[in-house]
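Here the complex is missing one protein chain, while the rest keep their positions.
Up next, chain A:
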Amino acid sequence: MPSGHAVGVRLAPWLAIALLSLPVASGLAGVIAPAFGWLPALGGNALTLVHWQALLQAPGLGRMVQLSYVTGLASALLSLSIVVLFLGAFMHTRLFTAVRRLLSPLLAVPHAAAAIGLAFLLAPSGLLSRSLSPWLTGWQYPPDILFPGDPHGLALIAGLVIKEVPFLLLMSLAALPQCQASERLCMARALGYGPLSAFLKAVLPGLYPLLRLPIYAVIAFASSTVDVALILGPTTPPTLSVAVLRWLNDPDLTMRFMASAGALLQLVVTLAALASWWLAERLVRQLMRGWLENGRRRSGDMLLGGVALSAVSLSVLLILGSLIGLILWSLAAYWPFPQALPQPPTLRNWMGAAAGLGDPLFQAAVIGLAATALSIVLVVGALEAETLHERPIRPGAQLILYLPLLVPPVAFLFGLVMMQVQLGVAPGLSVVILGHAIFVLPYVFLSLAESYRRLDPRWAHLARSLGAGPARVFWRMRLPMLSVPLLTAAAVGFAVSIGQYLPTLLLGAGRISTITTEAVSLASGGDRRLTAVYALWQLALPALGFALALGLPRLLFRRRSGLLTPV
């Protein structure tokens, strides 16, 4: 009889592929039929184009499409520029090491919490304008500016950028050794190139291909985000994804046909944004060919280095300012403009919220733990299979991994809901957990794969030659040796799950509320104090996860110090 290890290793890669691709594929199928009028459960029995006509006549549709398309591309371009300039200007400096340490905690901040914090910081009556008023601005009352929620989506773009910069930086850190960045940089510097020119001309051409999929994921996310757009985006009209969600939640059930068509249109918009980026990539490559070889060794190094430093400091300051704003608001009672600090601070908001917080926190934790556990099992199984067969991952598998990050969730989750309705599957906790796992698994994989693959094969050879079979090598050698990266991957997965808004909302049919769904719906209301408390709790869960992932090994392995330094 084959051992559990052997069966697990055989099954895990297929289960992972199924979890990533089946919901996306069936979700897309499930959205196409109702878009053309076919959904018997709601009385749609004939194929028709009337729902598309209705969609095209929806007021402001062109503006919605434009908003989604532009925010997607603009936030990706800004994030990438900041990351590239930062890497170029600071790769071999102490600042780089410092930022590297900040990355994981920054990445753990849920999108919604960051967006709420940013809104509280930059609003006309926000922390920034308070700290500048009235001594600098002369404002005695908050100025009458629509921000966040400005019609051009600038607040939305800013909110996306501060979350995408840490993500792209983290992906670059994994990719830099793969393209021998350090060697390339030293070589170019030795040939007389300034630091930034050396990076742009010698490292970036090798780094960019490795960053392509993460960048596409950023574009897809930014062009179709719902929670960030609900908090920071314009309202009349909103972005397309938010509009789709509104139509779906319309009490008139026949609106669901139009919502399906809208979800399909969202897919088209995201694909169009991706295609535009791809075309721009080719164009830039053509244009840059001569520039790469022109022998110029310092093209504005000082200037661009300054730009890089200010852009990165601005991102960090925005995040810190958002956090301080959240804390102050959670402690505020009466806080008239332009006072910079609430006086006196009070814990009343925290006490008042306590009664309602228990259940959403518990639900979020249960869903997060279950989705993370499922993802870890599948990812470890898939990586173990790869290790045993000594076969590198195929490019197709890489694409499947990114599938849930490239297809707009609003499109395929929506299709899953339609199928749920048609098949009569009851929405509930298990469906929501599976829905979260679709998004958690890719991040767990990306976080764990490097460590798993880099583990020196001689360890396994040694253990085998000492008489341990593959199962014993896995349980007694590989897993314990990888416990630190495993805990980090679990913390990343948990943070991703806590951040999920749409899967909880759609697959739970509004019956399951987590700290995130509560925080987002509070944010669109008017109560800043309560919203701040919820946003801080939303932030606390993943922060706790990371604290455990970093602290537990130091406690458990204090007498196994070899485990704490990377092998």
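Everything that follows uses one rule, which is that a residue touches a chain if its C-beta (ideal position, glycine included) is under 8 Å from a C-beta of that chain, and two chains touch if they have at least 3 such contacts; residues count from 1.
Assume contacts and distances are computed from a predicted model.
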{"item": "Protein name, per the UniProt record, of whichever chain is missing from view (\"Phosphoribosylformylglycinamidine synthase subunit PurL\", \"Urease accessory protein UreH\", \"Putative thiamine transport system ATP-binding protein\" or \"Phenylacetate-CoA oxygenase subunit PaaC\")", "value": "\"Putative thiamine transport system ATP-binding protein\""}
{"item": "Absent-chain contact - pick from A:Gly4, A:Gly300, A:Gly469 or A:Gly510", "value": "A:Gly469"}
{"item": "Touch criterion as defined above, residue of A:Met477, A:Leu507, A:Val520 or A:Ala549 at the omitted chain", "value": "A:Met477"}
{"item": "Interface residues of chain A (partner: the chain not displayed)", "value": "389-391, 456-459, 461-470, 476-477, 480-481, 483, 557, 559-563, 567"}
